[in-house]
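Only a single protein chain was left out; the remaining protein chains are all shown in position.
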Amino acid sequence: MSLLRIEKLDLDIGKRPILRDVSLSVDPGQIVGVIGESGSGKSMTAFTVMQLLPEGAVARGSVTLDGHDILTLSEPELCALRGNKVGMVFQEPMTALNPIRSIGDQVAETILIHERVSKTEALNRAREALARVELPEDRFPLTRYPHELSGGQRQRVVIAMAIALRPKLLIADEPTTALDVTTQAQILKLLERLVREDGMGMLMISHDLAVVSDLADEIVIMRSGEVVERGPCPVIFSALQHPYSISLLAASTHAPDRSVQVEDTPLLRVSEVRRSYRTPRKTLFGKPGAFEAVKGVSFDLKKGESLGLVGESGCGKSTLTRAILGLEEVQGGEILLAGEPVFTGHSPNRDVRRKMQVVFQDPYGSFNPRHRVDRLVCEPFHLLDTPPTGKARDRAIEEALTSVGLTAADRYKYIHEFSGGQRQRIAIARALIIKPELILLDEAVSALDVQVRAQILDLLADLSDQFGLSYLFISHDLSVVRVITDRCLVMKAGEIVEQGPTEQVFSNPQHPYTRELIAAAPDLPELA
Amino acid sequence: MLRYTLTRLLSLAVSLAVASVVIFMAVEILPGDPATLMLGVNAQEDTLAALREQLGLNGSLWSRYLSWVGGMLTGDFGTSYTYRTPVAEMVGERLWISLPLAIYALTLSTLIAFPAGIWAASKRGSAADVGVMGVTQLGVAIPNFWFAMLMVVVFAINLRWFSAGGFPGWDKGFWLSMKSLTLPAIALALPQASILARVMRSSLLDTLSEDFVRTARAKGLSKRQALWRHALRNALIPVLTIIGLQFSFLLAGGIIIENVFYLPGLGRMIFQAVSARDLIVVESVVMLLVFAVIAVNFLVEISYALVDPRLRHGR
Amino acid sequence: MTDLRADHLPPSGAPVRLWGRALKSRSLVLGAALTLIFVLAALVSFLWTPFDVTGIDIANKIKGPSARNPLGTDHFGRDILSMIMVGARVSIAVAFVAVGIGMAFGVPLGLWAAARKGSLLDEVIMRGNDLVFAFPSLVIAILITAIFGPSAVNAIVAIGIFNIPVFARLTRSGALTLWQKDYVLAARVAGKGAARISVEHILPNVTNLLIVQGTIQFSLGILAEAGLSYVGLGAQPPTPSWGRMLAESQTMISFAPHMALFPGLAILLTVLGLNLMGDGLRDLFDPKLRGRS
């Protein structure tokens, strides 16, 4: 008998249909992965099981958990079930814990809510649960507060809360999306271990095919509130039926075609760059400390080259990016673009700046919502001494928009009228408009769904061919770097630990950290 | 935490120094000569000069400022021109009315606002919520002196449940004194309670939509439990800020209400001192109030740390 | 009351939809209607009032509402309706200009502080704000009017000064979130300086915040003006003002309640209208916060 059986589930919020005819089941000890892009309804399916739906939600169909028909239970009965029979882990570990209560307290609460035990007893069991998620008390006392822990450690606390009562079902909603790749690998391993140890069933929700395919026994693919494909893993990947799932898989492994014409002249030369920040004084009259974010980094980017810069959060890649863009002055070393320093004296060098542009990660925060597309796209003209006006300006806008696959008429629209992918195209158009030689792509595709991401990668490859652009591709996502760059740099704690041709770095990593990174990255099963 | 406290203390001291200069200069340019006021219309020039000398009004600006600040630092607030009693003593007496009144009003406002705000937030969108919000909307909009006037007419003149004003003195009995502070406290508390209830509600709604409340619900806590055990304490920070602001406002801000109920409190003292050009009282009391506000804010900030461990562990 | 977050700001550029939503918001429509009534009354009073408010007619003093004087007459026989109309003018003008002063000084200061976040300048501006906040506002208003004499202008200054830190803080906190935005970074990459970015990118995106806060400060300004003129420190006779009407009617409240009732209601309804409108605007600009505060 299934532990969880969802049959013909329909869900509406207000008048909006969210789920249609969703059926799936989880057996004890089984890991079921639910995959879908944003808006596919995968999280809402999980919340329906927990019955933690937003106001105005109406569910029809049946959801049976361990013999209980969830949809007909009263609220107190549901409370008795939640945390006890079914635990849940959430996406954002930074905010999932109450900031003002200690971790021991929060884990113990799960126990206290459901069982009549003393506070000491509950704390003892909380200690055990924390030890199980590899937060032993000697290093992580129960009195710690969430803000004293890293993201990965907090996620472990959330997991400890979810499994404290050894529930039969664990629901993990994008449990690693907000984490670095190495941390992600550890958390996934932990989850798998716990499931196997306790014989729990797990419903694992993710947008990342690779993450789920590594772990799941069965896979459910969802799109716009419907299940399009179900099957055992990894067999399913070789026998996909629905066109959507096929294209999704293809997009996940998509490698754009690129013709590489790298010249031997360095376009960007970074030598011995150092950048440190002051940290607050430890004592009132003590010296302020210093944190070295970038510790003597050197590399070249050749004309026409696509160079990757890989590293986890906090490794200094953002600082380095800002230094290259001339937004911050460096304390040591030199950054030259086409032989000229980006900083002359203490002010950024306009002549150099106009040769490079940048595309940011967040398609929603990259544009002033009050300006129209034409004004947004023209912003870099500020760098020109004689910016084009009138007809010439119109022509430039039109050219930039069409070259990224938009139409000239789009210039009159406001940014909110575009989707995430289209916005990223506009961001690229903005970068192209002054015909730079180098474009920095700062996590430029990380926030996009896989299919859109594939399209943007194609666009980038095209543009580089068309305009002879060089790219500096900054990302934490190894799979993306692997398909779009010629050479790549691996950065850790302010230093470049390894660099070389991309394929070589990936297939034969030299530095232990690189090896760790590559091993941690989830892989899709080889396609038949 | 210590470093944080010390830096805050330092900036507190700088603020006070700047405030003292501002106040002194403002009071200095106040037109009207206290000596003339004291001696009246038929006073002769030599008598006036003698009195001014006596009051120490003839020194240079700088020396008067220094002696004022120096005096305050040693607890000597000078002597009132009009009453000829030490300002510190007068403030001490007035504080025995203003402080209890402020506390009374604040207690009332908190006792009304907390349940109302929590109730409205927990029943968001319901008739109860709309009702509470409507009443608070009125409470914010009603001029409190007008409300005080209406209360006097109803409760003092017509029903004669309360005296129309005045203060019998604590030595005449605690309950009697509290009774005489009741109408003023209600008048002061009404708008404050309305504001506080609204802040409580909105802050609680904010926290209720936080992820950790959802986590708590996933643990099996009921809505109610999640609200009381997780949301409430987190929602308190903005509420504490408002309470701090309100307390310092109530301490001085009762001027108009103290006038309506002829309570001899601090606010009324300032008002009278300004009209009587009792400069030393004005200076010292305004300075004290500024100090009180800054000190209360400081305490509020420190009290955040009690609520929030993130602040307790050195920022 | 005022925790609007800049990053929740909706895009503009959809005026039709905004109007549609505006008309559906109960509090906005009610608030705007109330406010409009008083603004209209104030405007009409420039051209016409039922009676001359400076004319004294002792023979007709303290008459209750009648066909001749819908709201009755005061102790000098003046028509209360006419006085409330002219009084609206004073209240609204004082509060409006005081908000203007607060914005004119506060917004640039806030923008400046945010642009130089963490610098000495930021520290000075913010500490200065704290300091102004620390002064008991009514006492300072009394001092100002005691120094410069009571008048509507001095009431404006007294209220306006205390609006400055409100707007400075709001602008700064709103601007700080905006400075984190990638579009600001993009503008910096495009070589734009802090001043230019503040004007082009920050200011337009804090206007919603400012409008909402402005409405609230407006209503507080009306209350403050009423309080000041109640203690005799606002507009001087013969110009009628709501606060002074209340003060003058106080001793007569027990036998001529209409004299205190109508000006009090005028204050109450105007402030209520503005507050409702502020709430409505907040919801309108920021649907995520609908129903909050």
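The chains carry the letters A, B and C, assigned in the order they are written, with residues numbered from 1 in each.
As a convention for this text, contacts are C-beta pairs under 8 Å (C-beta built on N, C-alpha and C of every residue); 3 or more make two chains touch, one makes a residue touch a chain.
Everything below uses one rule, namely that contacts and distances are computed from a predicted model.
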item	value
Chain excluded from display, named as in UniProt, from "Phosphoribosylformylglycinamidine synthase subunit PurQ", "Peptide/nickel transport system substrate-binding protein", "Fumarate reductase iron-sulfur subunit" or "Cytochrome c oxidase subunit 4"	"Peptide/nickel transport system substrate-binding protein"
Displayed partners of the chain not shown (whole complex)	B, C
Candidates B:K179, B:R229 or B:R310 - the one touching the absent chain	B:K179
On subunit B, residues whose C-beta touches the chain left out of the figure	31-34, 36-44, 46-47, 50-51, 82-85, 90, 93-94, 149, 152, 156-157, 159-169, 172-173, 175-176, 179, 259-262, 264, 268-269, 272, 274-277
Missing-chain contacts mapped onto subunit C	54-56, 58, 61, 75-77, 146, 149-150, 232, 236-238, 250-255
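Convention: only the chains that are shown with their structure count from here on.
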item	value
Interface with more contacting C-beta pairs, comparing B-C to A-B	B-C
Chain centre separation in whole Å, for subunit C relative to subunit A (CA means)	45
Centroid spacing, where centroids are CA-atom means, of subunit B and subunit C in whole angstrom	22
Numbers and ranges of subunit B residues touching at least 2 other chains	125
Sites on subunit A at which at least two other chains make contact	none
List of subunit A residues in touch with subunit C within their complex	325, 327, 348, 350, 353-354, 357-358, 360-362, 365-370, 372, 376, 379-383, 414-416, 427, 430
Contact footprint of subunit B on subunit C as seen in their complex	1, 3, 127, 130-131, 133-140, 142-143, 146-147, 219, 223, 226-227, 230-231, 243, 246, 250, 253-254, 257, 260, 264, 267-269, 271-272, 275-276, 279, 291-293
Of all residues in subunit B, those that touch subunit C in their complex	11, 14-15, 18-19, 22, 26-27, 29-32, 124-125, 129, 137-138, 140-143, 145-146, 149-150, 153, 157, 195, 198-199, 201-203, 205-206, 238, 248-249, 251-253, 255-256, 259, 267, 270-271, 274-275, 282, 286, 289-290, 293-294, 297
